[in-house]
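Here it is, the structure in full.
What you see is the complex with one protein chain gone and the rest in place.
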């Protein structure tokens, strides 16, 4: 029972300076609070609600920044890939390739990601049951990659709403893959603002607390120094100024939760 | 921030001896673990899937047993009522009247329950949003009863399945009513066995842990010394032999959770 | 394959004059368009969102009006009952007792209704699968009443929304009971206006057309000469002035649909 790992960072890679600054701030918080940190940021938001929404810096500009964060700060980096041909070049610059939820059944993308040998974090599709993810793990394992992580980011529940079914965490853990709970996208309201997605930031701590009490290998929480002016996912990112207090509570809960699990085992 | 109260007992009142024995066992566990206990049992299962399923001892036989548990063991008793005319006699013998989820919008039943002056625990209908419960509280308050508790026992999610949306706990708490999480019926699979409801007992601890981490006034957990042979809700009751260990963990999580909430307030 | 029966009328019994006037108007439309008519109205809205909402004339005032409609206009009357003790007196005055969706699992209510010997129309609970209704039919049949009708009025879908699953109509028809589609309550948005339910009147024809094309014994459509000022269900009732044109189309679709079913059988 390892302590919780936290995948954190701003939704989008906005600039080199912004990335380095945020990564540095998170590294300091991780050291003070005592959790493993993976820096997450996206070089391309490939499925925005609207075509006119900001998509990010793009792959070419992003890769050197990812490399710099890893080297200068010594933090592992995670980013998401959207097509098979992105997997190899991105794998050069990051530690974990992430498969977006909408794409979690795209066989070519999974196989290309698997072939890089990198760890792969697959988000459970909003349209899938937790037990369906065993097939996704099998696709990756079948391609000789067993460094698979599974992330829950909510399940479709009526229109423009997701629900987090916490029974899904132990169900997905039966695959043997470490299970992550994404508290940021689980409170998204897809399409909920007409031409963009809404979110309910106030429920990030609620769902993250539930997840660590149930037992997870990691948490995924996006953060930004000024979410209301962030180019994407603003409504569901946690302000950076509140991140440390939130994580302090979550890490304490996680420690108790894992001690109880260890005692019961 | 009071410690968690636990509403516990067998689904059905099976006999005087069984009730007293179970209540005594739970009282001892509560004393060892350190939680407030309310004894729950039903005198009538009024909405069984099938008409041929066992319904319980009935109101007349039950009331003296409820009274005896309260007097001889000093434990408060909760039971559910199904029609307006049951409220007054039942209120003589118990501390808390419970309104079943299917009936949470029946105005006459709510008003008759309110008129007894007893505390009223209303289960959120599986067909209602958590914010809809503000209207239920208003019906009771409008009848001069402000001793209202609200219980979440899951929300309809596709067919024969419920899901627990933990955002609902703080939403219902905004009404000012203490919020209870019912870990037993939240793992029910309504109608899931053709002529009776199924259940997933293994997820009771999962969801109960999530609830105390989020923060609740109480837990509702049915238990039985031999659930697989219980006349109702067997698939989702916790074996009495496992109850103490489960509660020990939950109470420790609750204590940490409430300490964090107090520090943040 | 009988032509479609239409259960129609205003949601609430507002007054004797209003009831007779509406029933007379519907009788004339039924004669012109050619469908069997059952007059529906409620003497009590027993589960309003808010306790301060209008509930109707009440049982005692309503029964003579029901009797008058049946005798003076020769139209069968349907009304809903909310407790076991209402069944016998109401059965004296109407042809069909209706069990509300929230109450479709309440055994005592079902048995009391069955004992009257009247036809019983049970609305499928929003929280039930269509195949679960076989148990409801069995409860009534087991009490020696085989004059059972089943009505679909939508299924919970996320919060404050219902969805109509048209696979449910043939599934429920397998019980042998005539199946009715309730186009009025299927477009309800439960609790959708804070202290009352909303509705989407524009989708009544959409869903009613789908139902007759799939094949139903009857339709349930509430109507009012001035829905926006009706005391309940205004947002989902069809204006009386549009009722004839709507039914003309539905009856023609039903005729073709049933001719096709007869040819295929």
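Per-chain numbering from 1; labels A, B and C assigned in written order.
The definition used in the following text is that contacts are C-beta pairs under 8 Å (C-beta built on N, C-alpha and C of every residue); 3 or more make two chains touch, one makes a residue touch a chain.
It should be emphasised that the depicted structure is a prediction, and the values quoted were computed from it without experimental measurement.
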Message: Among the chains you can see, which ones touch the chain that has been omitted?
response: A, B, C
Message: Touch as defined at the start, partner being the missing chain; which of A:84, A:115, A:173 or A:245 qualifies?
response: A:84
Field: Which of A:16, A:105 or A:147 contacts the chain that the document leaves out
entry: A:105
- prompt: Which residue from A:24, A:49, A:200 or A:225 sits in contact with the chain not drawn here?
  reply: A:49
- request: With the missing chain put back, which residues of chain B would touch it? List them for me.
  value: 157-159, 161
- prompt: Which chain C residues would touch the chain omitted from the figure, given the whole complex?
  reply: 155, 157, 163-167, 169-170, 187, 200, 203, 206-207, 209-214, 245, 249, 252-253, 256-257, 260, 264
- line: Those residues of chain A that touch the unshown chain are 46-52, 55, 82-84, 102-103, 105-108, 110-111, 125-129, 131-132, 135, 138-139, 142-143, 155-156, 159-160, 190-191, 195
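One rule holds in what follows: only the chains that are shown with their structure count from here on.
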Message: Averaging over Cα atoms per chain, report the distance between chain A and chain B in Å.
response: 36
Query: Measuring from the mean C-alpha position of chain A to the mean C-alpha position of chain C, what distance in angstrom results?
result: 48
Query: Which whole number of Å gives the spacing of the CA centres of chain B and chain C?
result: 33
Field: For chain A, residues contacting two or more additional chains
entry: 157
